[in-house]
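Dropping the structure in here first, questions after.
The complex is shown incomplete by one protein chain, all other protein chains being positioned as in the whole.
Chains here go by letter, A and B, matching the order in which they are written, and residues are numbered from 1 within each.
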Amino acid sequence: MIPGFGLALGITFAWLGIIVLIPLGSLFIKAATLSWADYVHTITSPRVLASLRLSFGASLLAAMVNMVFGSIVAWVLVRYSFPGRRLVDALIDIPFALPTAVAGIALTALFAPNGWIGEQLAKLDIQVAYTPTGIVIALIFIGLPFVVRTVQPVLIDLDAEIEEASATLGATRLQTIVRVIIPALLPALLTGFALAFARASGEYGSVIFIAGNLPMVSEIAPLLIVTRLQEFAYAEATAIATIMLIISFVLLLAINLLQRWAEKRGQK
Amino acid sequence: MSMPGAGLTARLAPAAVQAARSESPWLRWALCGVTFAFLGLFLVLPLVTVFVEAFSKGTEWYWNALIDPVTIASIKLTLLIAAVSVPLNTVCGLAAAWAITKFQFRGKSILITLIDLPFSVSPVIAGLVFVLLFGLQGWFGPWLRDHDIKIIFAVPGIVLATVFVTFPFVARELIPLMQDQGMGDEEAARVLGASGWQTFWRVTLPNIKWALLYGVLLCNARAMGEFGAVAVVSGHIRGLTTTMPLHIEILYNEYNLAAAFAVASLLALLAMVTLAAMTVLEWRAAQSRDLPAETD
Partner (left out) sequence: MNRGHLIAGLALLAGTTAQAQSIMLLNVSYDPTRELYTQYNKAFGAHWEKTTGQKITFQQSHGGSGGQARAVIDGLEADVVTLALAYDVDAIAAKGLIATDWINRLPQNSAPYTSTILFLVRKGNPKKVKDWDDLVRKDVKVITPNPKTSGGARWNYLAAWAYGLKKFNGDEAKTAAFVGDILKNVPVLDSGARGSTMTFAERGIGDVLLAWENEAFLAFDEFGKDKFEIVAPSLSILAEPNVAVVDKNVDKKGSRKVAEEYLKYLYSDEAQDIIGKNHYRPRDPKAAAKYKASFANVTLITIDDVFGGWQKAQKIHFAEGGTFDKIYKPGN
């Protein structure tokens, strides 16, 4: 029998407890200092609802854009060979490694009306920076690697024979893609989508620079938490935090169950 | 490899196989075009912006911005934070992956989800929880103050916030791989009389070393670049509790854009070196995977 179960699980629980569970527990205890009515009042105030809607809505949109373009990128990187492919492949991880504040400042510099891209868009009367669109742009940046990196390995492993069989049986290329390839990629696509979504919904550093931060319009939920803190309203801040936390937990649990389902489906 | 398709492939002419697995040239060009445009817009341009702005006042200016004592202090602090938090998370990530992949127990899905949780928790919340615990108005704050122990607004608090944010990286990288590998190797080693630690060092670790390194590098990159969580617990004492990302914000707020981007370019450079290292690692990992397959 392999030893070390007690030790490994002991370390895991001790570390998890100290770093994650106790701190997050304190959040709920602090929020519980509010009466239930106050708690409900806090999290259902129009400004909080608007910020939650924006945070999760923009994340959803960004994750969808990433799912579409990320899978195209993964496809191109896996299936086609072109000079500099390895370099492009390495670039994908940039958003993982670049500090979010730097990303935020750089994107703002690009998309502000006097920036390289913003200037061109301004001629078409499109404003990106300081609007919800800017938030989506920042979140696309943050979430891009998740979709590419989950789809890529599955695409590499995809058996060529299935596609060929499909072609031999008379399916057009489009039919093969829609009926054969996309279903095989679906679990990975959904996982990548959910990861990008979960990461984006809590994002702060890159967004505050490019969002206009107008209450009810372009104020994200994490910013509202910071604002509440600066007004010395700790309980209200933690109330918003608990709602975000619960949504995150449910999301992640869904991802993990999704992965299990995908594994089981793969084994069949 | 006795899939029904294998026989079909053999009968198809090579050109037909090619056709079956690829798109028409115009579609291929279109897809490549979309990829380059998308990556160019969202990844390359921001990166280029960082460097263009950093050198906007010339190389001498760039260099002076980097050797500023406060900048150096922030670089040192960032390295210190990474040096403490990355090894801690590596050990714990290994332990977690070991427990989860080598043994069966109830509630595994919940445990994995809890390990994942820091990853989707807003960084702001990650900082806030430590203020609630160790702040002067928090539970342990008054006791800590009486005993003259500083946690938040000092290095320990920044380490805690960083460890929280980077918690899942190593475990997340290892779990799928170790699950895939199963425990055949370890069981064989035990049968042959190896002790538990010998099994771990001689059998398991060599098997997972590339994934482990990849996880450590990602963890390190995130540890050095974390902004939101650290901003809440730092206190922003210039040159003392300001990490590189916080120092960048300070420089930005002092209208010192070129210097802000100079420090940012250093972090970007670091990111790119990390990525280059990862590419090499992946390549070597692929090689080490291929080699045994060929000798089979």
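FYI, a contact is a pair of C-beta atoms (placed from the backbone, for glycine too) under 8 Å apart; a residue touches a chain by one contact, two chains touch by 3 or more.
Just so we're clear, the structure is a prediction, and the values are computed from it rather than from any experiment.
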Among the chains presented, those that the missing one touches: A, B
Contacting the left-out chain in the complete assembly, out of A:191, A:227 or A:259: A:227
Residue touching the undisplayed chain, where the options are A:90, A:117, A:208 or A:243: A:208
Hidden partner chain, touching residue among A:26, A:71 or A:108: A:108
Which of B:83, B:110, B:205 or B:280 contacts the chain that the document leaves out: B:83
Chain not shown, touching residues in subunit B: 73, 76-77, 79-80, 82-84, 87, 131, 134-138, 141, 144-145, 150, 152-153, 235-240, 250, 252-255, 257
For subunit A, residues in touch with the removed chain: 47, 108, 112-115, 129-130, 208, 212-217, 219, 223, 226-227, 229-233, 236
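Criterion: only the chains that are shown with their structure count from here on.
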Complex contacts: residues of subunit B adjacent to subunit A: 3-6, 8-9, 12, 16-17, 19-24, 28, 31-32, 34-35, 38-39, 41-47, 49-50, 53, 88, 91-92, 95-96, 98-100, 102-103, 105, 109-126, 128-130, 132-133, 137-139, 160, 163-164, 167, 183, 186-187, 190, 196, 199-200, 218, 221-222, 224-228, 231-232, 244-245, 248-249, 252, 260-261, 264, 267-268, 270-272, 274-276, 278-279
Subunit B contact footprint on subunit A (complex, rising order): 1-5, 7-9, 11-12, 15-16, 19-24, 26-27, 30, 69, 72-73, 75-77, 79-80, 82, 86, 88-103, 105-107, 109-110, 116-117, 137, 140-141, 144, 159-168, 173, 176, 198-199, 201-205, 221-222, 225-226, 229, 234, 237-238, 241, 244-245, 248-249, 251-253, 255-257, 260
